[in-house]
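Take a look at chain A:
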Amino acid sequence: MAETVPLVRARGIGKEFAAVDVLRDVDLDLFPGEIHALLGENGAGKSTFAKILAGVHRPSTGTLELNGKPVEVTSPIVAQKLGITLIHQEPISFPDLSVAENLVLGRADERWFSRVPWAEMTGEARRLMDLLGVKIDVTRQMRGLSIADQQMVEIARALASDSRLIIMDEPTAPLTPKEVETLFGIARRLRDEGRTIIFISHRLEEVRALCDRVTIFRDGNKIATDTIGNLTDADIIRLMIGRPLKEYMHKTRSQIGEAALRVEGLTLPGVFNDVSFTVRKGEIVGLGGLVGAGRTDVARAIFGVAPAASGTVEVDGKRVTIADPSQAIALGLAFVPEDRAVAGIFRTLSVEQNISAAVPDQIAPSGFIRRSVEKLLAEDAVRKLSIRLASLRQPIGELSGGNQQKAILARWLLTNPSVLILDEPTRGIDIGVKAEFYDMIGELAASGRAILLISSELPELLALCDRILVMSEGRQTADIPRSAATQEAIMHAAVPQVRGVAA
Partner candidate 1 sequence: MLKKTLLLGLAAGLAFAGAAMAQDPVKIVYIGKNTGNPYFDSITGGFEDACKAKGCEFEFVAPATAEATSQIPFIEAQIQRGVNVIGIAPNSPDALNQVLDDARAKGILVLTVNGDLTGNESHRDATILPVNFDIVGRDQVEMVGSLIGYEGEIAILSATTEAPDQNKWIVGMNETLKTDPKYAKMNLVATVYGDDQPEKSTTEMEALLSNYPNLKGVIAPTTVGIAAAAQVVQSRGIADKVQVTGLGLPSEMRDFVKDGTVKAFQLWSPYNEGWLAVHFALGVLDGSIKNEVGSTFEVPNLGTITINANNSINTQAELTTFTAENIDDFNF
Partner candidate 2 sequence: MNALRSILLRREAGIAVMIVLFCLAVGAFKPQFLTLDQLRIILLLTPLIMIAAMGQMMVIVARHVDLSIGSILGFSAMVSGMLYRFDIDWFGFDVPWWTGIPLSIAVGAVLGLINGLLIQLFRLPAIIVTLGTLSLYRGMTFIISNAKQIDRQWIPSELKGLSQTSPILGIPWIIFIAFGVALLAYVFLNHTRVGRQIYAIGSNPTAAPLRGIKVTQVTLLVFTISGALAGLAGILYASRWGFVNPSNTGSGFEFQVIAAVVIGGVSINGGVGTVLGTVLGVLLLGCVAAALPLLGIPGTSQAAIYGAVILIALVIDRTVRRQGIVGLRRVRA
């Protein structure tokens, strides 16, 4: 393989987002006729790398060559012209347009005033759907299509545009085994035609079944590239995690007390079903599962952001109804949301204001803000959590992701919560700051707070949690005590049971 000219030659690719390096100095060659897996933990940089190839992001550093010629993939349009298609993790579609239109829209050869060949378009769309073996009426609107069907349309679109490099970013997550099988069949056929496929997945079994070579990312660096046969699962996991699990252990073992949060039969139709669990004082309960399993929705329901339809919530043994976050806060709950940029920070407002946002009564008991009190509270928090900043008055958007997250945590600590819900608290945070977070979470539990930790990072769950709950497709599938917790056990519960692994 090495003697052929690589389809893509990436050299020194790096990317910086808002002062955080998410990708550093990646060299990679991709050859025609191979299926190449990108592996790594969440935030390891594999999706960023894929998006740079597809023109979604521009690299901060580095060069790309296509068939030996240097290229600049400045936009998705350019990527498409160069024959590169990215199938997004979350399907991108135009809900008001028909399935067939979604398939062909944005083809590079489009002229503005050329006619839309409805009949051919529909015919081709049907052919592609038949090829994939799915039954979707191609004349219907995208709106209302299931995620799996939308994903299929995405894949069909890549096939329709006849790309030389097809990047699939976790395409199989919402698919049924039959669909996965069909997809793999098609992928192999495309490879045999000489195309290159990048396959991003968390599922080692799938990678092993499908891919020829694998590249492993960790913390924004490329760690290794090798033929899949040369690596054992243990090798791959070691390369992905990169350091012994022990490093994460929280040192302080805390005293576990009585129940602080009890959830019984929580249901929101179509999102999650019959979720029941208890978090005790001083206990860290993990909530694992695949993205989209309903974990965040459960947290949002408990906190009153999007209340559940039925089920009960007890806080400190008392049954409560929470219809709005303000009620949850009054009951001593706190929630660090997953999407920090949207639901966490007030980007353009000062760090000080961001920290004091949840405690209006403390900084303004009479309605008028006492700046001195606010400043003291904020300074105290900055010191305690060692938030690194230039000034309390600077907009929080100027801080790095880790320090933003610390400020959000500081906001909640000011409310002195008895129950803390942390949703992916370390996502997009530099590794050094991550360790600080683990220490803090441990200390919080030690001080008698109940903690519900939602995370997609298995090592994080394994290291921190006293118990790990797992959700899959909206249902609770496991409650694993610390002693029995392994990556395999969690994954086993997280992957829908009806699903086998395609061979």
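A quick word on the picks: all candidates are chains of the complex that A comes from, given by their letters.
The rule is simple: contacts are C-beta pairs under 8 Å (C-beta built on N, C-alpha and C of every residue); 3 or more make two chains touch, one makes a residue touch a chain; residues count from 1.
Computed from a predicted model, the values in this text were never measured in an experiment.
J.: For chain A, which of 1 or 2 is the touching one in this complex?
T.: Result for chain A: touching candidate is 2.
J.: Per the contact definition, I'd like the list of chain A residues that touch candidate 2 in the complex.
T.: Answer in residue numbers: 56, 75-77, 80, 88, 92-97, 101, 105-108, 110-116, 118, 143.
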